[in-house]
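Structure below; questions to follow.
Shown here: the complex without one of its protein chains, the others still in place.
== chain A ==
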Amino acid sequence: MDFFQRLLRSREQGFSQIPGSFPESEEHGNSTPPQHRTPLESVLRACLGVPLWLLYHLFSFLALAVSLLRPLNRVYGFYNRKNRTLSHEDALSVLIDALSLEYSSSSAGNADEQSALRDSFSFASVYGLENAVLSSYIQRGYAQLLKAASEQGKFAIIYLHNPLADDCGQYLSKILCTERFVNLAQKYETLLWFGDVTVSEGLQVANSLKVRQFPFLGLLAMKSGSKIELIERLEGELLTYSLDSLEAKLAKFYPRLIELRQQHQNTELRRLMREQQDSRFQESLRQDQERDRRQEAARQREAEERHEQGLKKQWLLWRRSVLADAPTSMESACKVAIRTAANGRVVQKFDASLPVEEIYAYVELLSQGMLETQRDPHSSLQKPDYEYRYPFMLITPVPRVELDPQAIIRDVEVIYPSGNIVMESLE
């Protein structure tokens, strides 16, 4: 469209491709060089220009006319004034009421023809939505009918009512309200649904079932594969109609329906069993997986512990190799009495220039029984990449002071030059 407009209005200002941009100024526009057209362009312009110009204005006029004629939509609304957006339940109850009225008016007109038995049935007493003979069989919508028929494996009877026909009341009294029809419906437990062809749902059903005449009575039954099939249709003016063919069809298809119902039950049973088996399998699988996971975790924890023990051992060996000997001279020595849980009271001298950690290491090596071996001063043990945590803490009893391993012994007055130390286990 831009192309056409550009072609039509090429002498006017150029189109800007950027939305919101300013049009170029006139002076700048005048300074553009004169256009040179090829002969082909001139011919095309001459041939296409006028028709396109005419078309453009014709379509613009049509669009304008459509927008001006919009108020005429109210004429269209003339036919939509009825409230046709009823829900399926409401539409059904409206139809049942209308049919009851129709039946009563038609039976009043033919009162002399009615038999005593027929008088005992009124439409409302048979097909009313509540407290009627066949209430439990009436479905609220066509889709619901199909679903129920396929799930429960039952026959379904559709009655499409046509309020515009001349003798629709006769149909009600001569077929639907007869004892035979009611007995048939009860005997075969057929599901029922009524539709009105002047309502959208009824018309859709009529079109999908290709109904050519109304009123229409259709019998649906389940086919294999949970498909629904129309097995009998009675349509048109049924003045001399009898229910024989309907009963024959019901009797003929009933064994098949029973078989399908059993198949359906078997399938359902198999499905339930399969589901139970599946759930049991899933449960045992879950337990197995849980046990495996626990075993794996335990194995991993054990390996980690083993590794840590190895590292501790290595560290202690290294610490033993670097543990300083007791000083010989008393000037730079600190003499402490250490009370441990396992070894009782031990008196030992330490070099005062060393950190308190030396005492900790001594106590740990003592408790591990590693002081009995002689230290090898030429040992080439490397310090392992491991931070050893002592499982105890050293304190002085009076006053109670916790000994910091980082501090230098000389700086700790409670043990230098001599003092008492008690070992307290952290665990």
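Here is the rule we go by: a contact is a pair of C-beta atoms (placed from the backbone, for glycine too) under 8 Å apart; a residue touches a chain by one contact, two chains touch by 3 or more; residues count from 1.
Note that in this section contacts and distances are computed from a predicted model.
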Looking at UniProt, which of "Proteasome subunit beta", "KLTH0E15752p", "RING-14 protein-like protein" or "Rab proteins geranylgeranyltransferase component A" names the chain that isn't shown?
"KLTH0E15752p"
Check each of A:Ser104, A:Ser122, A:Ser200 or A:Asn420 against the chain that is not shown and name the one that touches it.
A:Ser200
Touch with the omitted chain, as defined above, among A:Arg45, A:His88, A:Arg140 or A:Lys223:
A:Lys223
Using the definition of touch stated at the top, determine which of A:Ser42, A:Ser60, A:Ser105 or A:Asn183 touches the missing chain.
A:Ser60
Pick from A:Leu99, A:Ala156, A:Leu234 or A:Ala333: which residue touches the chain that isn't shown?
A:Leu234
Looking at A:Ser105, A:Ser135, A:Ser208 or A:Gln309, which makes contact with the chain not pictured?
A:Ser208
Contact residues on chain A toward the hidden chain run 1-2, 5, 56, 59-60, 63, 66-67, 79-80, 84, 162, 164-166, 197-200, 203-204, 207-208, 210-214, 223, 229-242, 244-245, 247-249, 251-252, 255
